[in-house]
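With one protein chain removed, the remaining protein chains of the complex are shown where they sit.
What follows is chain A.
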Amino acid sequence: MSKTDFGPSIKSRPVYGVLTPRPGSSHLIVADGEGGAAVEALFAQAPEMKAKAHLIYIPGANGTDMSTAMAALGAGQYNRAPTYASVRSRIVKVLGDGHMGLQVYATGTESLMGQVQRDAMEAGLPHDAVQTEHRGSLARRVQCVHCKGITENVTTDPFVCSHCGLNLFVRDHYSRRLAAFQGVNIDAEDPGEVPPAEERFK
């Protein structure tokens, strides 16, 4: 069970667990922000997995940076990256070269976990083969259903689409393929009648 309480929701909303060491030939671990603490907890449970682990760490968009601690954990291979987009081709390559038995772990924000899951699925793994653990910010990656543009790190609801400028209501409706929640225009019928933005995803 997830350590974060997301409250009741619809079935499409992803749920997360707690990282547990699994048998495997190698381990790909991707973390952002506060997710670094979950990696520490994982390695503490099974120090023997470190040698076969490839750890990729991305400092949080909220400023949390555990990279010094991550570099010192002793993973067989360690990479630090500024954003998921900047390290995606490396992750896709590791998955593409990998063999069955490779374990995939993702921890930190929902945006990070969703994108790791999407890339693992594109590599042919079942979606539930990726272990996840939510840590830190609740900020969401949201697709505007109108212009299809994706806005990262959405913390308020409603928010303004960073691509087309519409006022979007953030739904719990989630796409695993896009690794994004869906944002729907909130003032389509009465343009300009927009409720005040609330900080729902701190």
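Here is the rule we go by: a residue touches a chain if its C-beta (ideal position, glycine included) is under 8 Å from a C-beta of that chain, and two chains touch if they have at least 3 such contacts; residues count from 1.
Keep this in mind: contacts and distances are computed from a predicted model.
The unshown chain of the complex is recorded in UniProt as "Ferredoxin-NADP reductase", chosen from "Ferredoxin-NADP reductase", "FAD-binding protein", "ABC transporter domain-containing protein" or "Succinate dehydrogenase cytochrome b subunit". The missing chain, though absent from the display, is touched by one residue of A:30, A:53, A:66 or A:102; that residue is A:102. Note on the undisplayed chain: of the listed residues A:23, A:63 or A:82, the one touching it is A:23. Although one chain is hidden here, its contacts on chain A can still be listed: residues 22-25, 95-96, 98-103, 121, 123-129.
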